[in-house]
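Note that one protein chain of the assembly has been removed; the remaining protein chains are unaltered in position.
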Amino acid sequence: MIASDIKDKKLAAAGKAKILWAGLDMPVLKIIEQDFSKRKPFKGIRIAACLHVTAETANLCLALKAGGAEIALAASNPLSTQDDVAASLVHDFGVSVFAKKGEDAKTYGSHIKAVLDTHPAIVMDDGADLVSELHEKRRAQIPEIIGSTEETTTGVIRLRALEKEGRLAFPVIGVNESKTKHMFDNRYGTGQSTLDGFIRATNKLIAGSTFVVAGYGWCGKGLASRARGMGARVLVTEIDAVKALEAVMDGFEVAPMARAVREADFICTVTGNKHVLDKAHFLAMKDRCVVANSGHFDIEINIPALKKLSKKVTEVRPNTLEYDLGRKKIYLLAEGRLVNLGSAEGHPASVMDMSFANQAYGLEYLLQHQKTLSPNVYVLPQALDQKIATLKLKALTMNIDTLTSEQKKYLETWNEGTHMA
Amino acid sequence: MIASDIKDKKLAAAGKAKILWAGLDMPVLKIIEQDFSKRKPFKGIRIAACLHVTAETANLCLALKAGGAEIALAASNPLSTQDDVAASLVHDFGVSVFAKKGEDAKTYGSHIKAVLDTHPAIVMDDGADLVSELHEKRRAQIPEIIGSTEETTTGVIRLRALEKEGRLAFPVIGVNESKTKHMFDNRYGTGQSTLDGFIRATNKLIAGSTFVVAGYGWCGKGLASRARGMGARVLVTEIDAVKALEAVMDGFEVAPMARAVREADFICTVTGNKHVLDKAHFLAMKDRCVVANSGHFDIEINIPALKKLSKKVTEVRPNTLEYDLGRKKIYLLAEGRLVNLGSAEGHPASVMDMSFANQAYGLEYLLQHQKTLSPNVYVLPQALDQKIATLKLKALTMNIDTLTSEQKKYLETWNEGTHMA
Amino acid sequence: MIASDIKDKKLAAAGKAKILWAGLDMPVLKIIEQDFSKRKPFKGIRIAACLHVTAETANLCLALKAGGAEIALAASNPLSTQDDVAASLVHDFGVSVFAKKGEDAKTYGSHIKAVLDTHPAIVMDDGADLVSELHEKRRAQIPEIIGSTEETTTGVIRLRALEKEGRLAFPVIGVNESKTKHMFDNRYGTGQSTLDGFIRATNKLIAGSTFVVAGYGWCGKGLASRARGMGARVLVTEIDAVKALEAVMDGFEVAPMARAVREADFICTVTGNKHVLDKAHFLAMKDRCVVANSGHFDIEINIPALKKLSKKVTEVRPNTLEYDLGRKKIYLLAEGRLVNLGSAEGHPASVMDMSFANQAYGLEYLLQHQKTLSPNVYVLPQALDQKIATLKLKALTMNIDTLTSEQKKYLETWNEGTHMA
Partner (left out) sequence: MIASDIKDKKLAAAGKAKILWAGLDMPVLKIIEQDFSKRKPFKGIRIAACLHVTAETANLCLALKAGGAEIALAASNPLSTQDDVAASLVHDFGVSVFAKKGEDAKTYGSHIKAVLDTHPAIVMDDGADLVSELHEKRRAQIPEIIGSTEETTTGVIRLRALEKEGRLAFPVIGVNESKTKHMFDNRYGTGQSTLDGFIRATNKLIAGSTFVVAGYGWCGKGLASRARGMGARVLVTEIDAVKALEAVMDGFEVAPMARAVREADFICTVTGNKHVLDKAHFLAMKDRCVVANSGHFDIEINIPALKKLSKKVTEVRPNTLEYDLGRKKIYLLAEGRLVNLGSAEGHPASVMDMSFANQAYGLEYLLQHQKTLSPNVYVLPQALDQKIATLKLKALTMNIDTLTSEQKKYLETWNEGTHMA
């Protein structure tokens, strides 16, 4: 029996159904899985992964396992685990999983330790918790590590900070930097699943509401577009002038948070930053404002400050807490953790297909180039983006044009300009 | 009297009104103009410019002139000159202009020569015609040149090809590469003004039509979004898989051109490529299809092939030609040249404000760093993007948030991750 | 103990929380409830209701009860009952409920009978099942009936057919005909909740998909708009030329169903008609097409025909059945019943607030005008629409303009036209 710490193995059947269902929308990953199963590029390689334990992640594990890898998987968020999927991974597919939905900080930590205890050669990270743990507390293992991949904007920011300090100890592939990752997963994936989280958590009408999106990065753009698509009036807050201007030109109102909260029916933080919603903002909110976070960590909303302002906290719907401030009530979804995973099922499989294709290729790239890579943050070659996008279009049975030889030649010349007699 | 070749000096009054009107929407450029007028950074510097001779360009000239520059301006497209603006620049503002709307290839060439005959120290280009001319036919002048700026995607592609061959002879600032240029000018500017060109040229209803956008770069994205915004069903054609996938996820149909033309009511090329609409496409079009181009050069549509297929060509509205192929008619706008300038007035001043702020700063950057720049294509520092965007937001009286010191610190750390007990 | 037939009384606590939560978004109904509780307009009146047993309906029952009514409630759809709400209505609020989620045809029928057995004076209908039963099988009760209200488009169509045949036996208020009902509930309510049903049932990505909406009535318009808002390419099918043309002008593709099914990833029927998806359509669908219905009855999709074509039927997610046709698989949601209620939680409370305000006023209208109403289908006076909309805007803290006396006078005159000297 493989090592694991999961909620209930009896959930395995439901989890397996979920994994198979998600797999149907991951055709690129399935092609990679077939290829890996022939070539076995990960034969004998131990991989420690810290990812959201969802049906889509399960399919990534299957592809890597088909390629010969041994995998130990911990959750990258205490609230994002699908317990049925965890059970099926362990019992149906032989993947070591250490993850329970709603686990406390101590258990979360023990799970991180458990996967690192397997002495992995490669680390797959989502938010840089594994890499951070290795750099801070497990330096002895560092020589064993070929490298790591990182899934998120937040993780890449942390790793670049580490790199900048000259302390990064092994090469990292910033999977998030691939176009076929962040342009799709972060935008269309986060857009839909975050709104889905709000709706499942509240069943409230979005049309006619005022929806505040904090942060106009890829995730924020996706969310703002979807909230408008459901009929909301959308306000955007930003700290970056270029992004703010882009939001304005996209037809959104831009305002400082202090003003935006006064009109908000819904607020969602997607900034990668800390205390974006803070005490002063809670005090200025309208009665019955619904707040949630879809950024990586649960520190975007200052929940301790909210608690301190409240006389009473009640769970009014699953994972939806009512903070009663006396004069008004504020509703917090999914404990301020990723609302798309805490209150819904996370990104649809179809976008994770491309994200995880990048993960799979990223892991192989680490292996293939281990001799030459230095301890830096790398971006996968653009040719892989084209390859993944091409496979995806093919799976969607979509055809596009190809350059004629005349056109190819034209694009390489510089001396064919405006005709002058 | 300064040297010039313009259509009619009596148009100067109308041109002046147009220039002043545009200036009202160019607050960033006006701030720069005031600053330049104090510092005179271009004192004694001769600038040769090849730009669309519009009211917005006129305002750029005024800012540079305020900074001490002497300017000679030629058109960057035979059809894009506003003759009244040209007249006013010469007669009211003392700028040498060589440009007439609808000039033939010979005149166009003579105007390019005229501005280079002024022996400029700096070149301002839009499509790389001046730089190309210098590299091909005026190599003797090259030692006189400090460097050049380039406004367009197309020009940057040409210059990078030149750079790649190792033949670029002086430094070039790719102004187009600035975020505050291409993300705004190419998207929102081209989006609105191209559609405006179609509507002024035809007065046809966009709602309910099938509108084909060839190319999903920044310009194509802007145009597709605006065409949908006016109620069209939009089809996108692409040769890049990632961009094609982005169009799909944005809800557009993606199809090869050979299929798209069969359903199109309107087709617009914005690719930077050649013969994107070719003989086979004309043959497959529906009766009464309207075709135009909003890419830099007039070679995106193979007009000679269209002419050859036609029995008769009639101008049915100003600048709108009916090509009668016997079994059907095809309508070509603005001779296949930039339809937003040929059939409308080009980009609104508000976006050119940022583009030309980049031009102004780019020219100064060339001067300030002339000692250290090598013959390569450069991108302006990101800090300038933030500066321009900040000035623009301020002019729009929009406020955004600023980072707290706690947030600044957080963004620079890497060891604050998921809380683990 | 009051009469009831519900699934499990232990669910009452969860149901009560849901009812209170929904009540927060029903401010207009709450104002009416307060008013009713003072005036007791329904004192001694027995009401039989056949409505979706949801948290919103529960709030309507509370308002009527506050007004003195005795209520017996049956489900208007075998799959739309929220069992926890049913439990709470019975145990916390003293409303007779006969409804179990997933009840079979026999139980459904017995519940209809149970509420009619209470010998109501007024009938509240949603799809005309109660009224139909009374006209077909319980004519003896007809003299006891003051009148009925009808909630849906489908019900109104049935009742007008009955009226046209001269067989309608008592007055009916077509609540659906009120602007504050169909323009909001049918459009924004159905739009959001139907898409919500698709997403909860499948967790599939809507962006980039082809979504077919059958029927461009109020519900179809809402759904098409929301599907596009989530990034789908939307195709519309219609049998009415004016509606089809409206869909075209709104930028949607319009096609016959036989062609639309060939490209569909998702198909939703919202027509009020029968066998809109039939054998030939199933045969033409792509592999893995997801089909569902959001029209009132479960006959829009010919499920028996689908079953006959299938070798195997498997439940792959809750309420999501895979029909394996050998060469391809088709997925049917919520048994072809209202997908927004079967796979999600039905319309958000905020729109039901207005629909049920109309119901409440409709019931009172029947009582007040019972002497003068003939056996016909009636529409509530427009003044009630203005009243409800005004209350709603006030609750949303939105202000609008009021006519000046000069403007009022102007609107009543006819002789102030173009100024002629």
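Things worth noting here:
Should a chain be cited, it is by its letter among A, B and C, assigned in written order, with residues numbered from 1 in that chain.
We take it that a contact is a pair of C-beta atoms (placed from the backbone, for glycine too) under 8 Å apart; a residue touches a chain by one contact, two chains touch by 3 or more.
Model, not experiment: these values are computed from the prediction.
Across B:K65, B:H111 or B:R226, the residue that sits in touch with the chain not pictured is B:R226.
Among A:G94, A:G251 or A:P304, only A:G251 touches the chain left out of the display. Here the missing chain is touched by one residue of C:W21, C:F36, C:Y108 or C:F198, and it is C:Y108. Here the missing chain is touched by one residue of C:T54, C:N77 or C:S96, and it is C:N77. Only one of the listed residues, B:F93, B:Y188 or B:Y323, touches the absent chain: B:Y188. Although one chain is not drawn, the whole complex shows that of C:E56, C:E238, C:D265 or C:E322 it is C:E238 that touches it.
In the full complex, subunit C makes contact with the omitted chain through residues 76-78, 104-106, 108-109, 112, 127-129, 132, 135-136, 157-159, 161-162, 165, 179-180, 183-184, 187-188, 237-242, 244-246, 248-249, 254-257, 259, 272-276, 297-299, 385-386, 389-390, 392-393, 396, 398-404, 406-407, 410-421.
In the full complex, the hidden chain is touched by subunit B at residues 17-18, 20-22, 24-25, 188-189, 191-192, 196, 199-200, 202-208, 225-226, 228-231, 288, 316-317, 344-345, 348-351, 396.
Residues of subunit A that touch the chain left out of the display are 207-208, 228, 231-233, 245, 248-253.
Going forward, only the chains that are shown with their structure count from here on.
Computed from the mean C-alpha positions, the centre of subunit A lies at a distance of 37 Å from the centre of subunit C.
Each chain gets a centre from the mean of its Cα atoms; for subunit B and subunit C, those two points are 52 Å apart.
Across the assembly, subunit B contributes 245, 248-249 as residues in contact with two or more other chains.
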